[in-house]
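After this line comes chain A, so read on.
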Amino acid sequence: MTARVQLPKEAKRGEVIRVRILIQHPMETGFRLDTDMKKVPKNAIRSFVCTYNGVEIFRAELSPGIAANPFLQFSTVAEASGELEFSWVDDAGQREAVRESIRVA
Partner candidate 1 sequence: MTTRRDFLKVSAATSGALVLGFNTEKSLSQGAKPTEINAWVVVEPNDRVIIRYARSEMGQGSMTSAAQLVAEELDCDWAKVRVEYADTNAQVVRKRPWGDMAAVGSRTIRQSQQYLRQAGATARSMLVAAAAKGWGVPADECRAASGVIYAPGGRKATYGKVAAAAAKLEAPKEVKLKDPKEWRIIGKPIARVDIPDTVMGRQRYGIDAQLPGMVYAAIAQCPVFGGKVKSASGAKVAGRRGVIQVIPMGDFVAVIADSWWRAKEALRELPIEWDFGAAAGVSSDSIEKLLRAGLDAQTEVVSAKKQGDAAQAMAGAAKVVEAEYFTPYLAHATLEPQNCTALFKDGRVDVWTSTQNAEATHAVAAAVAGVPLENVYVHRMQLGGGFGRRGAQDYTRQGVSLAKAMPGTPVKLLWSREEDTQHDNYRPVSLVRFKAGLDAAGRPVAWQSRVAAPSIIATLLKLPLKEGIDPQAVASFADQPYEIPNVTIEYAQRNPPVPVGFWRTVGHSQNPYMRECFIDELAHAAGKDPFEYRRSLLPAASKELSIMEATAKAAGWDAPLPAGVFRGIATTEAYGSYTAVVAELAVSPVGVIDIKRLVLGIDCGYAVNPDNIVAQMQGSAVFMLTAMLWGDITIKDGRVEQSNFHDYRMMRLREMPKVEVVLAPTGGFWGGIGEPGQASIAPAVCNAIFAATGKRVRSLPLSKQGFELA
Partner candidate 2 sequence: MIKLTVNGRPVEVDVEAEMPLLWVLRDVLDVKGPKFGCGIAQCGACTVLVNGEPVRSCSYPVSAAADKRVVTIEGLAQGGKPHPVQQAWIEHQVPQCGYCQGGQMLTAAALLRRKPRPTDADIDEAMTNICRCGTYARIREAIHAAAKKPAKA
């Protein structure tokens, strides 16, 4: 799988929870040369979105200025039980998404 998410399994309504994600991606700068001197084309995750029960709560525009295998940690208010969806697209147009559920008492 191309990403690992860390999210509290359950939270109290109104509690601010910490969300972490580690994505497998080389974030190519476009400067690297492979063994037979060909430039590896630039390819970085450009947009990243996190929705909570369908509502966008966090969005990021990234670049090769973010290290390979991007790590992101942000926070959100626990509103209601449901599902968080993390989705991203890179320069090569590759789309990926992962989902993680949460119980809010």
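For anyone wondering why these and not others, all candidates are chains of the complex that A comes from, given by their letters.
Operating definition for what follows: a contact is a pair of C-beta atoms (placed from the backbone, for glycine too) under 8 Å apart; a residue touches a chain by one contact, two chains touch by 3 or more; residues count from 1.
As the structure is a computational prediction, the values presented were derived from the model and not from experiment.
Any copy counted, the candidate of 1 or 2 that touches chain A in this complex is 1. In the complex of the two chains, the chain A residues touching candidate 1 come out as 29, 31, 33, 35, 37-39.
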